[in-house]
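To start, the structure under review is shown below, and the notes come after it.
With one protein chain removed, the remaining protein chains of the complex are shown where they sit.
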Amino acid sequence: MNAGLKPGQEHFRFFPLHKKDTNKTIHTVDTILKIAVIGLGRIGQIHLAALKTFKNIKITAVSDISPELAKWTAAEYQIPHFYTNYQDIFQQKDIDAVWICSPTSYHLAQVKEALDSNKYIFCEKPLDKDSNNIQSLIDIYPDLNHRLMVGFNRRFDPDFAAVKASLKKIGKPTIIKITSRDPFPPTAEYTRASGGIYNDMSIHDLDMARFISESEAEQVIAVGSKNYTDDTDTTLITIKFKNGIICNIDNSRKASYGYDQRLEILGDKGMISVENKKINHLTFYSENSLESSVLEPFFLERYKDSYIEEIKAFITSIQEKKEFPSTGEDALKASILADACEKSLEQKKIIFL
Amino acid sequence: MNAGLKPGQEHFRFFPLHKKDTNKTIHTVDTILKIAVIGLGRIGQIHLAALKTFKNIKITAVSDISPELAKWTAAEYQIPHFYTNYQDIFQQKDIDAVWICSPTSYHLAQVKEALDSNKYIFCEKPLDKDSNNIQSLIDIYPDLNHRLMVGFNRRFDPDFAAVKASLKKIGKPTIIKITSRDPFPPTAEYTRASGGIYNDMSIHDLDMARFISESEAEQVIAVGSKNYTDDTDTTLITIKFKNGIICNIDNSRKASYGYDQRLEILGDKGMISVENKKINHLTFYSENSLESSVLEPFFLERYKDSYIEEIKAFITSIQEKKEFPSTGEDALKASILADACEKSLEQKKIIFL
Amino acid sequence: MNAGLKPGQEHFRFFPLHKKDTNKTIHTVDTILKIAVIGLGRIGQIHLAALKTFKNIKITAVSDISPELAKWTAAEYQIPHFYTNYQDIFQQKDIDAVWICSPTSYHLAQVKEALDSNKYIFCEKPLDKDSNNIQSLIDIYPDLNHRLMVGFNRRFDPDFAAVKASLKKIGKPTIIKITSRDPFPPTAEYTRASGGIYNDMSIHDLDMARFISESEAEQVIAVGSKNYTDDTDTTLITIKFKNGIICNIDNSRKASYGYDQRLEILGDKGMISVENKKINHLTFYSENSLESSVLEPFFLERYKDSYIEEIKAFITSIQEKKEFPSTGEDALKASILADACEKSLEQKKIIFL
Partner (left out) sequence: MNAGLKPGQEHFRFFPLHKKDTNKTIHTVDTILKIAVIGLGRIGQIHLAALKTFKNIKITAVSDISPELAKWTAAEYQIPHFYTNYQDIFQQKDIDAVWICSPTSYHLAQVKEALDSNKYIFCEKPLDKDSNNIQSLIDIYPDLNHRLMVGFNRRFDPDFAAVKASLKKIGKPTIIKITSRDPFPPTAEYTRASGGIYNDMSIHDLDMARFISESEAEQVIAVGSKNYTDDTDTTLITIKFKNGIICNIDNSRKASYGYDQRLEILGDKGMISVENKKINHLTFYSENSLESSVLEPFFLERYKDSYIEEIKAFITSIQEKKEFPSTGEDALKASILADACEKSLEQKKIIFL
């Protein structure tokens, strides 16, 4: 269908790049933003690749404790400055915002320095392992929700965002069910350092439960088992929210068939569900079974779009001078829930909040 | 799962950018290629956006008969040179390859000039409306298959490519069925200029039928009807291939539920099918029905990945000095089939090839 | 949910057998009908089992040329009379209706004798191999449509009947696609005796095409191949109907994954499709694929309900003194289409009707 029209006509009819961002490969935002990325490990690279698709975002600097990684990344993405000391970034007056993608133990200190350097901040979750420290941060910076966005990226996944937008279709919600299972268990080393399944893995689902229920937890119960590691790697969490919604989360460190990410909400007028994404759309019909592809392998593929949408939401909030859509307060609440799960598992009782 | 590891370790463990292109947002190829794009209408913009995600491709120049469009595009993508006369591009010695995205009537002349300027060429389909002209081109340039790739992008769609790769699972193929329906009929002006449904729309499916059957047509029959325009807009094509496979293609200029793109192949040991992609993965369970989302709206979304894979295939063929995977010869064969369909419809008889 | 209510209350609240036939296991009709079944082979047994679930139908006699089979069947179903000569049935004055389930070559003679004995008749398709003979029958008995129902059972399948009832949802139909594939090829002996794929197998689909299109064919084209037998066992049929609808039927004598029965109708306002039934509703998620069950094995299972609904339609027509919903005329039209397919295949040309 590309023949026979003058290019200009065709262009303006079908592909209105000037007006609307219909091109899914390269993204446009109105504001030109100068940014820096701190921490260039896996999640840092994910954010860099996503940021690079925005034409009006200029990545001015990166930093990592590994000089090779910092240098290689700068070259790979044609970024003018690279550092091993992240504090060099805060010296640069012309940087508007920083992406904090370092290990969790650095988050809080870096966030504070960034706030004091007057940068907008995107910080990966968890903000800190200790919810008391998050509480302190909130206490010190009263305008924090306008300055710091925390990376609960699943809120920005197109599927989950569409659920949130259409919740009223099911009337009054009564049951929320969230499934979140990783494809394979992490290394023993990772597990030890991770802070446990609730703070490392369930925290995303606890945030999703708050996001969908639009309420706060009243009762939390967790049961679990150890199947792949010497730490709890399989768990069922039950939450009763203040508005009466009851919620079940199931997490497993292993789902051999891929990254299992589901959500369903029952209401008095119906149900909405989000089903898994498969790798492809083939079905093989054999003598014994109908075979289709396994699920997307892991979060990098499953939540690829969420990283793009998260950046858009970050920029929109700045432009419109409104609160970020996932804040330090959200980080605190999720952290408190994760701690309650841990306590429930250990003490074998219902935790009342 | 991003806490607790040193960034370097994490990076090399999970995100081996150096070795393999697992990052789906930004693409890497080994060769640095300098290219130019001719024709900046809808399809030209699609290719530009796809080309821009390749780090080692340098887009050196663009041209379009509209000076505004050429200038705007160059600015948008930071491309050094822009022209209104495409021949200026062939003067640039340092350009390795050109992307011909102009209207069909310009294709053949531009391809010849590009060949004579010693550029590699990617040309959008159809190569020409007249299959005799394509035949002449093939006769003149004996090494054409190493120099010219024609844009049958669906061959590179991950789903269809996966079918091709797994055909042996179903044994000997006996029936191929292809569905291809546009979401809405084009304007009367477009229809008139398009050369008719077979050369404009079915040609993709005729190429797919050859690609999957790995054979040439022996008999072609087309029946059709006019429902939305004063030209045939709904058609059933039947092909009998030399290897015995029988094939049905159904095309419609209108499918109100989205861009319907399906394929199935029956063999003596099973069946493989490619199902449609939906816009999202939600299901709404109401009192009266279970509702899920409609299909991807059109080719831009449905075949987004195919444009990326097509570029990879173009570059790989150059690197490995092998024939392009979709050639002038393929363009000729598809064009002959489209002409046979038209003849069958008009003359109400089976066309024997 | 069965505790605590008095049985009577509960019964009338939930299980209104008196008023509506909500019980799917045992069926009620208002008329008491005395019937006989002629021919106790496979299809005869299917009808017997279905008839036996109707409480108000009394099966008074059966006949088969095999005395053992006749005797065994009578004992199995507690039927008072059994014969080897079917004509004994027509002597019984108190029999209201006969089910003719004998081999095709007996159909026409038995139908005539039944008509002359003043019985209502249900006759299995095809009515006769020669469409001229069917035409003669129609000419002789002008009220035939009120006396003879022909067993195009798929019209009564709940899925296909639901499609028929909701056709207006898709606006003006433009394309009909029918898939009908048997699970395994028949024996050479069966194939020889069957009258060929069009009269034996496609005839159901040709009737379905007429049923859905509500029009008569104008052009018929068939192409085919021989993969499993020395007769055509794989075919694509294309029909252009007088109302402009174009239709594709694909048939294969072998689909290793089960009995493949699909229908889809595209209209200017949408599409309706009937998907296959699987044996069960399990999915197994393994490391390599998601596996679900194959399709229902064959027509006995897939169309089980259609035999029940067919009987209901037979009785309703008698009660309401209206034409049967599938008549001798339908048998004739389907037979003419099957002959046209055969002629198209042999002569390699489009057949105009």
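We call the chains A, B and C, going by the order they appear; numbering starts again at 1 in every chain.
Operating definition for what follows: contacts are C-beta pairs under 8 Å (C-beta built on N, C-alpha and C of every residue); 3 or more make two chains touch, one makes a residue touch a chain.
Being a predicted model, the structure only gives us computed values, none of them experimental.
Only one of C:Leu40, C:Met149 or C:Ile351 touches the chain withheld from this view, namely C:Leu40. Touch with the chain that is not drawn comes from one residue among C:Asp116, C:Glu275 or C:Glu346, which is C:Glu275.
For chain A, the residues in touch with the chain missing from this view are 172, 174-175, 177, 181, 219, 221, 223-225, 227-228, 234-236, 238, 240, 244-248, 250, 252, 254-257, 260, 266, 268-271, 348-350. In the full complex, chain B contacts the hidden chain through residues 255-257, 278, 284-294. Contact between chain C and the absent chain runs through residues 1-11, 13-15, 17, 22-26, 39-46, 49-50, 52-53, 55, 64-66, 68-69, 76, 101-105, 124, 126, 158-159, 162-163, 166, 169-170, 182, 186, 189-190, 192-195, 200-201, 269-277, 280-287, 299-301, 304, 308.
Keep this in mind: only the chains that are shown with their structure count from here on.
The most distant chain from chain C is A, comparing centres defined as mean Cα coordinates. When each chain is reduced to the mean of its CA atoms, the one lying nearest the mean of all protein CA atoms is B. Mean C-alpha positions place chain B and chain C at a centre distance of 44 Å. Here the CA centre of chain A is 55 Å from the CA centre of chain C. For chain B, the set of residues touching two or more other chains reads 269-271.
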